Every structure is written in structure tokens, then in C-alpha cells.
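Here you go, one structure.
Complex shown without one protein chain; remaining protein chains in place.
Naming follows writing order (A, B and C), and every chain is counted from residue 1.
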């Protein structure tokens, strides 16, 4: 096996390993629009390799099923008609077994394809395919947690999957002095288009906390009526709170005066010393206001990253998701990967307990709408120098 | 085995037979609120026996799972807290296997319970349990068809399940002359509370068609722009058409100028001679207006029933679902069975290809909101004498 | 002045008298879709005479403004394009002054037209125009009360308009013995198409209360947690309560433990002895259930009417609004008057303090969707004999 084949196998099998603990039924549900059924992720990532490598470059490739592109395209308008996202959970067919067969079919042909030499362009698409599947691995964790965590039976996903391990992090702050800094990917190894365009920024100076906010600190915020006190919140955030009735992180429950959260290990008492997870940007911002501090910008974060112990929580920043200078969308369907989302979303930096190994770097820009809570995110506070 | 046991086994096994052709995935989805996941039906009908017979009357009955009542109660407010209906499709656990175990557990204890003598009250509840499960058998067909029929792959449910067999019915009309008639159940055999209160009505006279409306006749209505012509439609119906964009029966598709419908046998060309199915009350009413005729009232239908060949389609009537004179809701949770739905719904009479044998009689009152299309319904026209 | 002219003047001036106490601003608002701006009513009733009499029958009639038909048609699809109902409140032009000019223009030409002989058909349309305007006079009261009653300043409409005068009604019941009765209008004087088709019905016997339900009785229901107790309510009603948060009649307020209601005389303490007003069918039904009684059917009501002192409250009945036997919609736009509403609505019988004199009769069928509260309605209870 050559390197491409090995990497392919390793990444592809990780997706299936994530789904291993599931029952067939768990693969099907889409409880809210943002959460896709696990079987959809498994099929969609295969569709990616079939559509962007096998069909264009392997002459005799026998398409697995001509209806699958319609079912498993996500948002690549340029790649053809696609099923509307909210209907994913209604598609009981193809079955999970069918989809594993689809994966096996794609894998067989991909491994054959990878046995030969690849052009530069093919290598680039392959790398995107790898990273694309890794992104869906992270989403698989989010979505599986959402599906199981909203079941009244609170089923265990994996008894040894610990999300709230306590990190003994040094206290104090990392300083980023006033000055010009270079931001963006340096070109070594893979990166997404949204990290490109290495450029200079001027920063006014910041101090960034070495520790993440803990559950205990956030509990104080709740108990200090942080959710009710309008002054900490954006106007849009208040509308969101009013409409949703949200007054706590996702998966938190209060039973007979005690706080619990749903974890992959089932329902557990909240560990006050562990790092907080599952709060939206709105909540992260309000919490920082209450503390008299703020969120770091994505540029401050990237500048300080080498001195921070990051990687367990995607960390909210105060930066809107916008293109870097000279940003150009790639041509074709791949061009839809990032650029079309560059409005109304906020940047998160770092990585999480759900991030596949080798899929994080300090220039990585993750992004979500500001009300979403189901990612494995957290808060790191900053202040002006 | 005594009679109760035999009937119990026969009815319970029919529910499972209906689900036999399904894949596990098909048991899970709830594509719209009115459609429940098949596994929910299987569990809910078992919950009924457990709640209303085993728990009250079998001392040592070991409850299968104390969380199931919360999950599988439907609308019996008096029987305790229940999960909200729109969330049924998100509940991937308990698994299908768990639910079959639940059924087996209930069945074992029920068969033991039925081996002894039953009080009158117990017999009455048992009869309701039987009829309740039979009603869900009919709903199972509707819901399975909806789940499979909205899948872009149009999977076959059962290749020999023919919904559109052609009936060679004599033409002409059955006359119901002006006069007083007795309506309602005569007390022999089982009946629901909504059929009770045998009473007199006065009818002004009607002629009722011996034949049901065919697909071909309805196609004429479509092609005569029946859906666009406002004068045939209720005001609420027009709002429904505008909002939903509906312009044909459920499951009808037009591909390259030809009409098809999804059936349990897969997608098939429409058979113009077969009886129409899957039109709402609004559409049935508009079609009748276009024909210069009308729908029969439920009283006319019941009076003519012995002279009609009914049983393949639930037939729309022009009657609102209201209580009969002297109607009294039964006490307790069972009292919620029918009475609380007696507003905003229209009566259908007859039975359908999905109705279990022995679960139809001429006094049976079925009822649905006027916009629903997913039942196995049809149109029989009437006119004044 | 001939009789037609006199009646025309009298009815037309009554509409304007109703609006006399308004400020210009009050003519404009449409706080919810069901409530039309008063200026719209004034214009729409004029549009009716212009469209159905002046334009077809008066050769040289100079149309007031060719854009008005678009603006002031309500639901007569056959009479041409029309503005969507929810936008009425956004139309600040034509101004109130313009609309009074429109009325004067139509009045001038109508009085000229009425000076001559009318054909039978013209007389019929004229009568419908009279009754149509009278119906809008009643609606004007409802809508004006809604607009002023939802203003935080609770402005007085007319200080001597008493809605809650106490009637000293004899106690006891009127009996309607089991038997056949004739229902519907007898043809003397004006009637709407929905009253036609005089026909026989069979009634099983009822006793109907001589007194209307009072505010005090309804307060008992509220205080007995009638709104929370699911057993009194229809399933659709509970959904309505949950969604709207309604837990009292419209216009009722509780301030520092005391109950008040908004009336045309401003905010006043609730008079417990006065007849209840502003409850939906759902509430009327639930109240009757709580009392162990029921609402009369519209047929029982009509049969007993001569022995009842009715006319202050439209009275909820247990009858769905359906066509009488042999009902035929009139031809043309006038045909849209009643028939298209014969689904999803319940019948009210009687008349109210807002009903113009000479616009009530015992065969009159009023109808509304079951959740609406803004009419001047009330409850009269019945029970089986």
C-alpha cells in the first residue's frame, strides 16, 4: 500500500469507527435541520470521492447508483440538483446496509485509483476529500450527541469517551503586544482556501487567558441571573433567548436542585472544574461581558496560539467570518466550499475532542451562526493590554 | 386457547405482519407530524394493554420499562405525562428490537391474563384494546405508505398489495326517500362511543351513486383546471391550496406528460378506471361541485349502506364530526378516545383496503381534518331527490 | 323620498354614525388579520353598491376611482382582482376624507337610481346591499372595540354605550319536546341564502336556559381552573390555548387581584351579574362541559326562539355551519356570499348589542371559526330532556 492508500484507508475507517456504537435506528434521525443523520454523513463523504475523483478520472468507473448524487449532494449547487436538507431524516432508504455497501464500492475503486500516480490537481482534490471527510467526522460526533442526547432514555454512546477530562493548565495570561503580525496559512501542508492569503494585521495588544472557562464559572453566571440581565447580551441574542426559552448550555438539566449534563457516557453530575462546552457565541459573549472581559479576535488567537494549550474545545472569537484580503473562491463546485458562508457567522479557532488527529492547525478557521450550541465549543477570555 | 386469547393473538400478530416488509430504518421516520413512526404504533398499542389492563388488574405484573409510558402514550392526558407528538421521529431508542421485546412481554402477560375469567368491565376494555390496535393497523398502512412514498427511490412495500383493483360495480343510484330514519349502532357487537345514542333523523331524500369516482374522472377535473377555478372551493380550501401548492392527489406525479402514482407496488402509471384515492375533503367537495352534485351526508350514507358495495375506500361525507344526541364521554382516560376530536373535522364512512377484517360496520364514524390526503379515502357522489 | 331612498339613507348614515366618535387615526389600523380598518368597511360597503348596482345598471355612472375596486373588494373572487386582506392596515391612502367623498358620490348616484322603478333583480341586489352594509355595521363595532381595546390608553368610544346592562330574565328552561320541526326561513321579508331551503329536522328533545351565562358564572369556571383542566376541552382547543396563552375572555384584565374589562366606556370593574361576552366557541363548549350541560344545536335554538328573550349576544351553538338540504349557491359574485364558508366554522344564533335594528330574525345564521373571541357573543346552556 502506498501513502495515499494508507491515508485513505485510515481516514475512511475512522468514520465507520465513530458510528460503530450506534444502533441502526440512530443512523436515521434528523431531529433539527442542522443535525444530519449519521448515515447521510457516511454516504455524503463517499459521494464526494465518487463525484470529484472517480467519475471524472476513472474511465470505467461503474456508478454505484444514479440516484445517490441527488440524495447525497449537500450544498454544491454546481454539482447538480440535490435533496433539500430538512428532508434528510425522512429518507429511510437507502438503508444503512446499502450505504455501507456504497462505501465499500467507492473504497474499492478509490484504492485502485490511488495505486497509480496522481496529477497535482488530483492530489489536491484528494486532500480536500480527506479533510472534507474529517470535517464530517467532527460533525458526526456533534450530530450523534444531539440525537442520543435528546432521547429521554439518555443512552450511552461509549462508556470510555470522556468529554470533560480536567486539564491542569497553568493560570495566567499570554500577552500579544501591540504591533503588526502575519496571519494565514504559510503554505506547508494542507489548508483550506479560507486560510489562504497570508497577510499582515495590526493588533492593539491583548492578554489571553491560558485557561478555558469552567463549568463552575459558568454556573456562577447562571446563578447571578446572567441570562436575565439584558445588559450583557446583543439585541439579536435577546430575541433568540426569548424565542427559544434557552437559559443554560445545551444538554444541561436541573433535577431536584442539582445540575447534570448529558455526555457520551450518559447523564452525569456536572463537574465544575471541567471546561465548559455547548454554549453559543451569544452566550460566550454575554459571559465575557459579565466578567468584564472579552473574547479574543481570531488574529489575537492565532498570534498567541503557540503559547496556548488548545485542542479540546473550539474556542469562540469576537471575529466575524469574512474573507481574507485577496481571497478568491476556487473554480467549480469546490469553490462553494467556504466562500458562500462568509456572512452572518462568527469564527471559532482551535480544535475539539471530536477533531480527528492531524486535522487541526493554528490557522484553521471554523465558523458557525452565532446561536448554535451543539458544537464542542468553549470560551477562552481575553482583555486589552 | 380460549376465544379471547385467540382473538388477541390474531390481532396482535396482524400488526407485526403489516410491518414485516419493512427495513429497520423504515420504522423510525416521522416525515410530518400526522405520520407516526411504525415502531411507535407497535409500542403504543402495547402500552394500551399494559396501561389499561395489565397494570390495573394483574397484581404481580412486572412493568417492562417505567419510561415507556412517557414515550408511548399518545393523547390520553388522563393517563399521565407524554412526549410531544412531533418528536416521535427523533426517538431512535428504544430500538425496533426493544419494541418487539416489549410486545412479547405484554403478549405473554396478556395471554396469561386472558386465560381466566374477565369481568364485564375488563371485557369492555379488552374490546376497546382490540379495536384500538386495529385502528392503528389502518394508520400503519397510511404511515408506511407516506414514508416509502416520499422517498425518492419509491421503494416497493409488497409486490402483491394491489390498491387499485378494478371493481365492476353496477351503475346507477340508490335512492333514500324523504322520511325519518334511525341512525347509530344497535348495540350488537362492538362499537365506539361516537356511534352510540341511536336516534332518529329526518332526511329530505337523496340518490347515492353506486360507483365510486375513478382516477379518470378526477383527471378530467384536473385538466378542466378544477384546481384553479375558485368557485368550486371553500374559502379555507383556497388558502390551503395557496399555501401548500397542492394541485393533485397525494402520490400523483407527472413525468414527461404522463401521470403516475406511488403505490405499495412502487411507481405505476395511473389506471383511469380504478377508484380514486388520496384526496382531501376539500378536493372531494370541489370535485362534487364541479360535477353539479354533492357528497352524501353521513346519515344518508348509513341509510343507503346496505345497498352499496362499500369497503375499499373511506368515503368523504358532507357531515361535520359532531356528537350524537345524548352523547356522553366515558369516564377516565378512555373518555378521551373520541369526544375531544368533535370539532373542525369531517366524517368519513365505510372502510378501506387497509382496514382489518371485522373492523368495519355501516355505523362506524371515521373523521379527519378536511385537508388531509394520506388516508385511503375516495369519493361517492350524491344528489337531491 | 320613496321607501327605497329612505331605507338607503337610513342604513348608510348609520355606518357613519358608528364611526362618528373615532379619530382619523382609528380608521386606519388593522391590528390582526380578522380586524379590518374602519375606513375599509366604509369604502367596501360603498364598493358593493357601485359594483353590483351602479356600474351594471346606471349607464352614465362615472366611476369614482378606477383603483378603488382593487382596494375595496373583499373576497368576491368573481368580481376581480383584490388586495390581500392582511395589507388593509398598511393602506394610509385613500384618506378617510377621500372615502367619505366616495361614499357621498355613491350615495348621490344611488339616490338618483333609487328614484326610479327597480326590477325584481335590482330590488334583490339592493336588499342584499342593505343587509351587507348592516353586517359590516356589526363588524365595525367588533373592529373598533378591538382597535381601541388593545390600545394601552383604553380610550373611551362612547360614554353612554352600555354593553353590560343587566337583564332581569326569568329563570328556568324552555322545553323543546322530541319531534319533527320545520327549520329555515319562511320567505317573508329578506333572508340570506344560507337560511333558505326550509326543511324538516328531527329533534330528540331539549331544555334551553332562559338566561344567558353571566360574568360571575364564568369567573367561577376560571377560578375552578377550568382553563387548565384538559377534560373540558377539545383537542384543537387545547392546542389553541397552548399557542395563544389565552386564559380568559377577550378584554379581561386582572390588576392587583381584581378583574376589569375593556368596554366602549373604557376600563371598568367586571359586573358579575351581567351577561358574559367575548368567549370563543372553544371556551363556550368547555364551560358547558364543566357545568355538566351543553350548547343547544342551532335547530333547537330556532325552535325555542319565540320563547326566549334573545338579542343582546350572539349565542354559540353546537352546530357546525353546513348547507341546508337543497342549498344552491346563487349565480355570480353574490354566490360567494355564504357558501364558501361552510366548513370549519360553527353557527351562532341570535343578535347582539351591535346588531342594527331590523337586522335580526330567528332563522339568521351567523358563523365564525371556533377560536374567535372578538364578536359580541355569549353562552346559553341547554340539556337533554
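Following the convention adopted for this analysis, a contact is a pair of C-beta atoms (placed from the backbone, for glycine too) under 8 Å apart; a residue touches a chain by one contact, two chains touch by 3 or more.
Since this is a predicted model, take the numbers as computed values, not measurements.
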> Which of the visible chains would the unseen chain be in contact with across the whole complex?
Replying inline: A, C
> Out of C:94, C:184, C:318 or C:370, which is the one that touches the chain we can't see?
Replying inline: C:94
> Quick one: which of C:8, C:27, C:261 or C:321 touches the chain that's been left out?
Replying inline: C:27
>> Just checking the interface: what residues of chain A touch the absent partner chain?
In response: 75, 77-78, 180, 199-202, 204, 230-231, 233-237, 281-282, 285, 318-320, 322-323, 325-326, 335-336, 340-344, 346, 370, 384
> When the complex is taken as a whole, what residues of chain C touch the one chain not shown?
Replying inline: 23-31, 39, 67, 70-71, 83, 87, 89-96, 147-148, 150-153, 155
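Keep in mind that, in the parts below, only the chains that are shown with their structure count from here on.
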> Among the chains, which has its CA centre at the largest distance from chain B's?
Replying inline: A
>> Roughly how far is chain A from chain C, centre to centre by C-alpha average, rounded to an integer in Å?
In response: 57
> With chain centres defined as C-alpha means, what is the inter-centre distance between chain B and chain C in Å?
Replying inline: 37
